[in-house]
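For reference, the structure is listed below as structure tokens.
Removed from the display is one protein chain of the complex; every other protein chain stays in position.
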Amino acid sequence: MSTAIRDLHDAPAEPAVNYLNASYGIKSWLLTLDHKRIGLLYLASITVMFVVGGVAATLMRMHLVEPQGALFEPETYNKMFSTHGIIMVFFFLVPSIPATLGNFLIPLMIGARDVAFPKLNLMSWYIFITGAALALYGTISGGVDTGWTFYPPYSSLYSETHVVAVALGIFIAGFSSILTGLNFIVTIHKMRAPGMTWFRLPLFIWALYATSLIFVLGTPVIAITVFLLGLERLLHVGIFDPAVGGDPLLFQHMFWFYSHPAVYIMILPGMGVISELVTAFSRKKIFGYSFVAFSSLSIAVISFIVWGHHMFVTGQAIYAGLVFSVLSFLVAIPSAVKVFNWTATLYRGSISYEAPMLYALGFIGLFTIGGLTGLFLASLATDVHLNGTYFIVAHFHYIMVGGAVMAYLGGIHFWWPKISGRMYPDMWARISAAIIFIGFNLTFFPQFMLGYLGMPRRYAVYPAEFQVLNVLSSAGASILGIGYVIPLVYLAWSMRYGPVAGPNPWNAKGLEWTIPSPPPTENFEEVPIVTEEAYNYPAIEAHHYPDAQGVARV
Amino acid sequence: MIGFLHTGFDILATVPFQPPAASSIAENVDMLYLVLSGITAFFTVLIFSIIFVFMVKYRRRKEDETPVSTHTPLIVELTWTIIPSLICAVLFVWSAALYVQNGRPPASSAEVFVIGKQWMWHLQHPEGPREINELHVPVGVPIKLTMTSQDVIHDFYIPAFRIKKDVLPGRFTSLWFQATETGTYHLFCAQYCGTNHSEMIGWVYVMTPTDYANWLAGGEKAESLAQLGERLFSQYGCDNCHVPEGNGRAPSLVGVYGKPEKLQSGETRVVDESLIQQAILTPNSVHLPNYQPVMPTYQGQIDSDQMLELIAYVKSLGSEERNLK
Partner (left out) sequence: MWIFLATEILFFGGMFTAYIVYRALHLSSFILGSHQLVVKFGAMNTAVLICSSLTMALAIRTAQTGGSKGVVIVWLLLTMALGAAFLGIKLRFEWYRDYMEGLIPGVAWLSGGTHTPGVKMFMCFYFFMTGLHALHMVVGLGILTVLVIMAARDRFSAEYYSPLEISGLYWHFVDIVWIFLFPLLYLIGGRYPGS
């Protein structure tokens, strides 16, 4: 099978001075204003958070092989799943692609030298670290046991864990998101190179733009919500306490008003990455550019009006249920459009199967399943049965892990040569992609079945009849875990021992591939002038010759 | 090795695909679930196969080959936007219809009261019997559950009946079902509520009408909820002001359940379980025009069980049909 990687022996030597070695010392990294270095700072931090959240997940699955629980008392198990959720959602998934790949690539892709507000960018990272440190402190000093959703009155009046510390960590990290989103929006509006019109932008930029809109508009609401919860816990004022006239459901409305758009924060950037990967590895223009671009925007907009589908069984009015159900079906359509467009991009392409493409194809398949299972939950009558069960757990893991994490890994592998200047061993990368795909399905598919059978989520012990499926799931989790460890090893190895990659090892289109790998600090020596559309891969025009009957055929 | 696989398959074969379908709505829900699964499987297989075919057919054969360009006809984009939209519309209408239908308990439902608290279920039949973590019901009779929580949010879930509803502190939510098969079915709490959330489980026993009648009659002779409520009504002094004829200090409560009342604040509320509870706990928030706000609050003096008894008593006032056996 021929590969996309040009023969690396012909690659020009690594540039002597690039952003990695332009200055040395820890201070030059901790006080950097270079968006590329900041992207790497984020990469290191969220990898640490991913490991913490992943360890919690591993322990959870090990515990669940026994119906009476194999490892922990319920109290500890409850802290495990809460920690896993909080860390993975707020400190891994939300920043993942935007803060690492976004920070690194947005200026490169639009032909700019940096983001609009470099100092704000660095401050965003410090804010993130502060929030993460606080959350880790809360975890280490005993953790929280409220679930990542913190529903009162349990979290406000009954839980005896470090809710305030962790909530404060989330509050602080939220500002990191807001400032990053603000930075991105201004950068994309104001700093595109001459000739880079909106409709020549790579779709990754469209996706991040839509994501930044959600960052900026949604995050303040979780900030207020968590702030009120903290005040409630500290001052016992009773906002969410029914005994004094408060309403616990108000918390749920406010919480989900952010947290639903938040899940689109987690997936939209992944979709942007997939658009890049699919085009690069089939050497073709994306099918339906404007449809994909506008679907990102419409997902962002509609995501703000579907939050009530998390509350169908709370006793809310039937009317409310109907409205949220129809809107939730509506939000599925743009995602479906994207999947069809990506698939059609492969048509008549010239496809190669390096690791990034394997991740992209895995994403398309798993996201399709995850997204379609969302229909079960948008549908009122089935949601009544499935809400609060493992079906929900399986659904969101298909999207978050089978979708977002695979896109993240695919993106890291695709742009790794640009980031580090080195190439990783592709065979190992393909093997781990396959291991991840297999392990993932084995872990989470049984959970759909568990959910329909009625096993509720967040259960530390469960009826014995659910054991077989739980054991299958835990077996899959161990495979998945191995699949995640391997890339850490070879990516680190490649930084020192991998072959030099050259500016464009994939022969891909895009401004980021026109500069050396690793790029110089100022990105472009001369500001590029853009004259062609995105993904302008050379293509043969299909000719239409009329045949003997005068009918034109391709 | 073969033996190992054999055992493996034997074990897998014991896993059912769905819980027992034991209520009047279960089969409808299962049908919808089946169709949704079919659609999911269809599109998954479709996408997977198309991708697989393309992966093989269009794999790169030479390093510098140039693909043929494809254009994006609008008709294709519209087709695959409109068809999924239509499918979603059909699913929505079907599901919403089921949901609305399942939302209204039949008028002839028998009632059971449920109190959820960390970490057990208190079930209260109006005739008197109380159960903990167990619910005995007759088959074929619609049952309406009126539920509240004593502390945090719980969720009452019977997978076999395909029903679920959150149970909230400070207010009442309701659920109804009609069991269609006798048997024993799981009852779970499905909203995380603290340390022993996973132990807040129980059983629902669906019995033939005769067995149920026997079960009701057996056990200690318990008074009905309304009878207990009548005693509390007197014990807490409610009957000093709320006399049946209405003496000017407080409105009569005869026949008041289910009627709309216009409050001092101007809004009109229907007298239901929530309003009665609110009147007992925060009387000034619902006092009527033409009456002085002199009713004392019973906050902290009446627990959830007593609250149910009082509510049952008020409901029984003035309605002969509601006389409880």
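Going in written order, the chains are labelled A and B, and every chain counts its residues from 1.
Basically, contacts are C-beta pairs under 8 Å (C-beta built on N, C-alpha and C of every residue); 3 or more make two chains touch, one makes a residue touch a chain.
Please read all numbers here as calculations on a predicted model, not as lab measurements.
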item: Identified contact with the non-displayed chain, of A:48, A:71, A:129 or A:186; value: A:186
item: Option from B:66, B:284 or B:301 whose C-beta touches the chain left out; value: B:284
item: From A:123, A:191, A:231 or A:326, residue that would touch the chain that is not displayed; value: A:231
item: Contact residue for the chain not shown (choose from A:193, A:221 or A:412); value: A:221
item: Sole residue of A:89, A:254 or A:433 that reaches the chain not shown, by the stated touch rule; value: A:254
item: Subunit B, residues in touch with the chain not shown (by the definition above); value: 264-265, 267, 282, 284-285
item: Residues belonging to subunit A that touch the chain removed from view; value: 178, 181-182, 185-186, 216-221, 223-225, 228, 231, 234-239, 244-247, 250, 254, 257
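Here is the rule we go by: only the chains that are shown with their structure count from here on.
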item: Intercentroid distance (Cα basis), subunit B paired with subunit A, Å; value: 35
item: Residue ranges of subunit A in contact with subunit B within the complex; value: 1-4, 74-75, 78, 145-147, 149, 151-154, 157-159, 242-243, 245, 248-249, 282-285, 287-289, 291, 313-315, 318, 321-322, 325-326, 329-330, 332-333, 336-337, 339-341, 343-344, 346-353, 361, 364-365, 368-369, 372-373, 375-376, 378-382, 384-385, 387-389, 449, 452-454, 456-463, 468-469, 537-542
item: Contacting residues of subunit B [partner subunit A, same complex]; value: 11-12, 14-19, 25, 28-29, 32-33, 36, 39-40, 43-44, 47-48, 50-51, 54-55, 58-63, 65-70, 72, 76-77, 80-81, 84-85, 88-89, 91-92, 94-96, 98-100, 102-103, 118, 151-153, 155, 157, 159-160, 162-166, 168-171, 173-174, 186, 188-199, 201, 282, 285, 299
